[in-house]
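Right, I'll just put the structure down here and ask away after.
For this depiction, one protein chain was excluded, whereas all remaining protein chains were kept in their positions.
Order as written gives the chain letters A, B and C; numbering starts at 1 within each chain.
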Amino acid sequence: METANKQRLLTGNKAMAEAIAKEMEKNEEVFVMGEDVGAYGGIFGSTEGLLEKFGPDRIMDTPISETGFIGAAIGAAQEGMRPIVELMFVDFFGVCMDQIYNHMAKIPYMSGGNVKLPMVLMTAVGGEYNDAAQHSQTLYATFAHLPGMKVVAPTTPYDLKGMMTSAIQEDDPVVFMFHKTLQGLGWMDQLDASVGHVPEESYTVPLGKAKVAREGSDVTIVSIQMMTVYALEAAEKLAEEGIHAEVIDLRSLVPLDKETILNSVEKTHRLLVVDEDYLSYGMTAEISAVVAEEALYELDSPIKRLAIPDVPIPYSRPLEQFVVPSAEKIYQEVKQMLTDE
Amino acid sequence: METANKQRLLTGNKAMAEAIAKEMEKNEEVFVMGEDVGAYGGIFGSTEGLLEKFGPDRIMDTPISETGFIGAAIGAAQEGMRPIVELMFVDFFGVCMDQIYNHMAKIPYMSGGNVKLPMVLMTAVGGEYNDAAQHSQTLYATFAHLPGMKVVAPTTPYDLKGMMTSAIQEDDPVVFMFHKTLQGLGWMDQLDASVGHVPEESYTVPLGKAKVAREGSDVTIVSIQMMTVYALEAAEKLAEEGIHAEVIDLRSLVPLDKETILNSVEKTHRLLVVDEDYLSYGMTAEISAVVAEEALYELDSPIKRLAIPDVPIPYSRPLEQFVVPSAEKIYQEVKQMLTDE
Amino acid sequence: MSIPKEQILWMYETMVKSRYFEETMEEVYMEGKTPVFNIGAGIVPGEMHLSNGQEPAAVGICAHLTDQDVVSSPHRPHHHAIAKGVDLKKMTAEMFGKKTGLSKGKGGHMHLFDPDVKFACSGIVASGIPHAVGAALTAKKRKTNAVAVAFIGEGAANAGAFHESLNLASLWNLPVIVVIEDNKYGISVPKDVATAVDWNDLRAGAYGIVGERVEDNDPLEMYRASDRAVNRARNGEGPTIIEIETYRYLGHFQGDAEIYRDDGEVSKLRENDPIVRLKDYILSKGIVNEEYLNERERYVKSLVDEAYEYARESEYPDPEDALEDLFVHS
Partner (left out) sequence: MSIPKEQILWMYETMVKSRYFEETMEEVYMEGKTPVFNIGAGIVPGEMHLSNGQEPAAVGICAHLTDQDVVSSPHRPHHHAIAKGVDLKKMTAEMFGKKTGLSKGKGGHMHLFDPDVKFACSGIVASGIPHAVGAALTAKKRKTNAVAVAFIGEGAANAGAFHESLNLASLWNLPVIVVIEDNKYGISVPKDVATAVDWNDLRAGAYGIVGERVEDNDPLEMYRASDRAVNRARNGEGPTIIEIETYRYLGHFQGDAEIYRDDGEVSKLRENDPIVRLKDYILSKGIVNEEYLNERERYVKSLVDEAYEYARESEYPDPEDALEDLFVHS
């Protein structure tokens, strides 16, 4: 389906904004709050064109008060509204995490299911444009570790639209992480992967399902967002050498689609996990643990992990390039895994 | 050493407070800030008796402004002071995490080592007294995942004093997690493990070293704080049945003492990781991943994990007991591991 | 302004009901905690923050609210919940951790949610203020004319969430009322050790809104200040901060040794009890006679007794229920 009918191409940000627009047209009670979501259209384009369509009452610019307006979104969702609230950079979570994890994530459970919070918290993640330690993180695991929120991070424009539509329709709180570089913005790196086929009509892509982005038989590479892009690049290069890597685009951290991962490992018997988040206590650890717990005997070689080596993201280009995994590093790591045996 | 000379017994909280007092006597620039650290002596006794000794200028009660006073501690540390700041419950991290992880943890690195932050953030963790979803968490991995802070969680009174002394003397920011139940407070569960031998003179226990709390040959149980207490209890019961479990008290999440864990697994060939934090993307995952990466071929059976099953901590006693690992669950899990083979 | 008779009587009996609920909880909480007190033991374990003495704040404003108005409350929520009309049986059962509780035992006393009367509370200081802002924003969007009230303690007025929420409420001209219960302490820390101003109504100027001050724990003055605030809110005239000087008769939580308090402090407070004072007022004004009041007291206390009865007799949830209610669809 995704490959069929290639005419209509959209960037990631336009795909996201289109999903929000369609749901806002259908449902009066969907609205957006955030810093610079109005005239600016979202610093990373997530609300491009929405102010013009829906006006300032439904596309609300806020003060720099993340605890205030994310908390207000919770209060509105408690009343049955369906707010979409933007945390401009995920790096800023620390000023409002109490509202996110102690309230948004816990109220439905603490109320024994009596209170629903149908809301979406969308936030920009990722680095590699030299924005340094406070503006370049993904923090996938920081959110995924804490129960009560669905945490998704789509890669393709198709998934960005389909999963945003699902997130808005969902009655559970959803943290929707979009990768800056995959938004296809004119002022950032131009990437083929940030433009893709997106049907005009509304459609949903289920939350909580990983995708086999490329089939292969020799090694499973589990990755997400930009790391999926790099993994596919590495797989291409490996294929030229007769090594067939299967690339899994995780898409969702919570719920975690163990089945797709385990099926793949049973096929390839080798696992490399790649993450743009910090290495320790992160996504690479969780995937490794799941496999070591449920498919240990399937493994022909030790599990390998590639991620940020537990330092903040440094500013200078050579330093940042050194810490963030790349297609080349993935390629090398896979070669290493196969030769070590 | 710890077992030798049993005369002088202290509770966990008195051991901690004694370490702070001794360092404050030695160094004018050590001081304490936090809510109710003065006359009250800390809600969980971490500053018991210190106001009387040092007065309100050095034992400072603060408003309920965690971002303000933890940020102030950072500003003071930047000036060379050595503040000890208390976050009353780790559950409250969300109102001040920006100061903790974007500033305390990153300034030394972002400054290229030009700025040191010799400070301690101490905070109470743990549940099992029915304090419900916002007052019962440990959140070990939430802190351990983010680089730039040393994260320790001692179990015994001896280690509480020795590691607090190290933490205060350390030039790096240290997050010092103390477990409520291990403080030995009169108004909580009375536990043998919360009272132990503590020499009067000042001594240090290194940060970043795990401890083999009990030797064994059949299975390695990696645990921390209350889970270590339960693991030792389970090991006792297993021993009666001829099963010899080695119990490792992690003590430190960052730095992580991989060596002690790997050495043990090479000896026992079986691994169970037990955590009072949430299961997914947590400590049990990291330990499992380290072993699956570095000692895969040593394993005779799949790695097993016991932790909070990814739900907030429920209030009602039967519900909370169901989600928190216990000595009995550890015992059963180990039996299962051995019979599965 | 003169206060309608029914309102005065409602405030009186609701204060009596709330006080009796708390006094009963004082005893019930100790069941299973003697001879040695253990916070995790007994039929009602965990922290317990009671509101004895603080009833005027709750009844004075809730007298103006309907089921369509929203209340967000902090860790000390019982008087607010009772004044807002939360289901007393389910609320009590929740504190007992029973299956019949508001949250089937998952919440506990700091996490009471009754959507039928739009009541919620939270154990994180100041965290409920933004929720009230969101509820008020919803009322404005839906043009329902509802108001949202956030109760907080004086200690919470120094938290960042207070500032961010009031700026938003004023900016968007929302029907929000923040009621600050100044009971002199945040746990052990006195107001003057935590707050740079003597009265928090002075902070209204930072948001260009109205601040009201109610002295001496007076339910009638609280009623009047609330009347003005609720009217402003319903008339689209924006938010109000009301600070009421109130009294905390008990420790911060049950088991608090209160070493930080002078002896005699509490007994002096109790001599000035707002329930006694309101009773005297009612009788001196001849609004009703003592017999009538006694009968109402018996009645509301019987409701409290029934609620405790219900809670005691209810079943505990099944352990496995802990895994439910995380997501609507998993």
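Methods note: contacts are C-beta pairs under 8 Å (C-beta built on N, C-alpha and C of every residue); 3 or more make two chains touch, one makes a residue touch a chain.
Quick caveat, the model's predicted, so the values are computed rather than measured.
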| item | value |
| --- | --- |
| Partners of the unshown chain among those that are drawn | A, B, C |
| Touching the absent chain when the full complex is considered, from C:Met30, C:Ile43, C:Val117 or C:Leu171 | C:Leu171 |
| Listed residues A:Asn130, A:Ser217 or A:Asn263, member touching the removed chain | A:Asn130 |
| Which of B:Ala72, B:Leu191 or B:Ala239 contacts the chain that the document leaves out | B:Ala72 |
| Residues of subunit C (touch criterion as defined above) contacting the omitted chain | 158-164, 166-167, 170-171, 193-197, 202-203, 205-209 |
| On subunit B, residues whose C-beta touches the chain left out of the figure | 31, 57, 62-63, 65-81, 83, 98-99, 102-103, 107-116, 147-148, 150, 170-172, 255 |
| Touching residues on subunit A - with respect to the absent chain | 35-36, 38-40, 43, 61-65, 67-68, 91-92, 94-95, 128-135, 186-190, 309-312, 314-323 |
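We take it that only the chains that are shown with their structure count from here on.
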| item | value |
| --- | --- |
| Centroid-based (C-alpha) most distant chain relative to subunit C | A |
| Chain centre separation (subunit A, subunit C; CA means) in Å | 41 |
| Centre distance in Å when subunit A and subunit B are each reduced to the mean of their C-alpha atoms | 31 |
| Residues of subunit C whose C-beta touches two or more other chains | 101, 103, 105-107, 111, 122, 124, 127, 160-161, 326 |
| Two or more partner chains touched - positions in subunit A | 67, 98-99, 102, 109-110, 147-148 |
